[in-house]
Each structure stands twice: as C-alpha cells, then as structure tokens.
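Note that one protein chain is taken out, while the other chains of the complex remain in position.
Showing chain A:
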Amino acid sequence: MSTILGKRKRRESQREDLASQPSTNTQALYQDALRKHFEANFESIESPNHNSFILPLSGQDDSEPHTPNTDAESEWEGLSDTENIETVSYVSATTIHDDYGTARSLRKRFMGSKPPQEDSKLPTSQNKSANGEKISSRNVSNLTAEDIALQRLLAESHLLRGTAGSIQPPTLKTRHATQDLRLQTLGAKQAVNAIGAGNTPMALRKGIENKKRMKEQGRRREAKESGVILEKEVETSFKNKRRKRSRDVGAPAVGKWRGGTLVLGKKDVAEIEGQKFTNAYSNKRKGKSKGRKR
C-alpha cells in the first residue's frame, strides 16, 4: 500500500515536474505576449519585476527545473564592484516618440497642412526686447489686442466714412452694421440686425422687398436710357428657377413634347434608367414615389 502510495506520490511529483515547467513557461509566454501587445499600443511597462517574466524562460533549458532557484540563491554573491557592468537597453521606435506623442499623432502633426509647431517653448532670448527687458505676457496680449483692433478698424472703416474726421458716438445703424460684420466674420450666414431680417412682420418685409426691387428696376431703367451698361442681373428668387412639368391633359409623363417629338433630358433618362450601380440594399426606391414604377 505504502509502495503504491509512494509510487503515486512519485508519479504525481514527476507529473508535477513535467506539468509545472511548461505551465509556467506558457504563462510567461502569454504574459510576455500580452506585455508586448500592451506596449505596442500604450507606454512601455517599467515594472520592477519585469525580469521575472524572462527568468523562467531562461531556465527552460536547465535539466533540473527546481534546483536552480535555490542554487542561484546560494551562489549569489551580490553585485560585484567592478565597473564593467554591461547594460543593454532596447529602445523601440515607439518608445522614442513617447516624449512627444504617439506615432500617429506625430505623423499628423508633421505631415499635416499646418507648419509643424514646436513642442517646446521658444527660447527665452527671443522674448526679450533690445533693452534686455522681458516682454511680459500682458504686453504680448496687449499687442494681440491691438492687432485685432486694427484688423477690425480696417474691416469696418467704410462705416466711418460719413463721420469725416470727427469721432462721434456710434449710431444705432452703425452699431448694428458693425455687429453684423463681426458676426459674419465669425461665420454667420446672413445679417441678424439688418432691417428685413429675422422677426420682421411679413407685411413690412414685403414692403421692404418691393421697395428694393422698385429701386433696382428704376436704376436699371435709367441706366438703359442713358446708355450705361450695368452688371448682369442676377436671378435671386429660387421660385422662378424651378420649372414645372407640363400638366396638360395628354402631356407625356416623362420628358417634353416638342415639335412632334418626345424630348428627353438627362434627368429624365437618369430617372428611367434608375441607379446604375445598385446593390441589394440600395435597390429600394427612396423618398416619395414619382409616377408609376417601371
């Protein structure tokens, strides 16, 4: 019985020996692969027990897997005082860039359309004037404010044209015009404060539009009479542009009947042919159905 027990124990211990070695090795391998994957995506791991991943790997070839640990501990004499300790550090390309950002962001920064900005501050020598005094941040912000003020003055100078020389408080009209200009430089599509924009009553707005049109017509008529060639009239209203399909009785559902022939435009042909490159998903007709399905 005891022999069997012993046998089993021995067998078990042998099996453990066999099993434990590859398991630690594979675990180390897994962890190593995981670490590599992590480091490829993020920063490198500077863990103190970093070498513990590698040690079992190095002990792989040893014939006795258990003994070397104890042997190494006993034979370990501490670091020698000799100077020539060779340190090999492997620095991958990604870790070089760690100080500045990821490779992707670096590429974006360098290869983008903007000139690459320096990551570090400009040398202090540039921020000094000739007298050696430093230009303070307040001073710099003053300069920028002046620049902005000058740019605004240049852009809005035409509003001051009426007030020749004398500085007057801004009237409501100029104030609104200035505000509109500034909003438009910021990207506003249309004037907010101009009369006729926004919440003007419809009757008033119609009147304004009418007056504008009359004025323009008068100008054109006068120019025509006196032989002045004006700029081409731009059709602004969208309504007139859109032509409607002829709704006559007996008119063709597609194209136009002209001179005894059915004339098809590009649009009509495209409508008849349908989408040329269709796949299973875009085969469905989208939107309102127009006419009969063909």
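Going forward, a residue touches a chain if its C-beta (ideal position, glycine included) is under 8 Å from a C-beta of that chain, and two chains touch if they have at least 3 such contacts; residues count from 1.
The rule is simple: contacts and distances are computed from a predicted model.
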Name under which UniProt lists the unshown chain, selected from "Dehydrodolichyl diphosphate synthase complex subunit Rer2p", "RNA 3'-terminal phosphate cyclase-like protein", "Ribosomal RNA-processing protein 42" or "Cns1/TTC4 wheel domain-containing protein": "RNA 3'-terminal phosphate cyclase-like protein"
Selected from A:31, A:105, A:151 or A:217 as touching the chain missing from the view: A:151
Where the unshown chain meets chain A, residue by residue: 96, 106-107, 110-111, 113-118, 120, 122-123, 125-126, 128-130, 135, 140, 143, 146-147, 150-151, 154
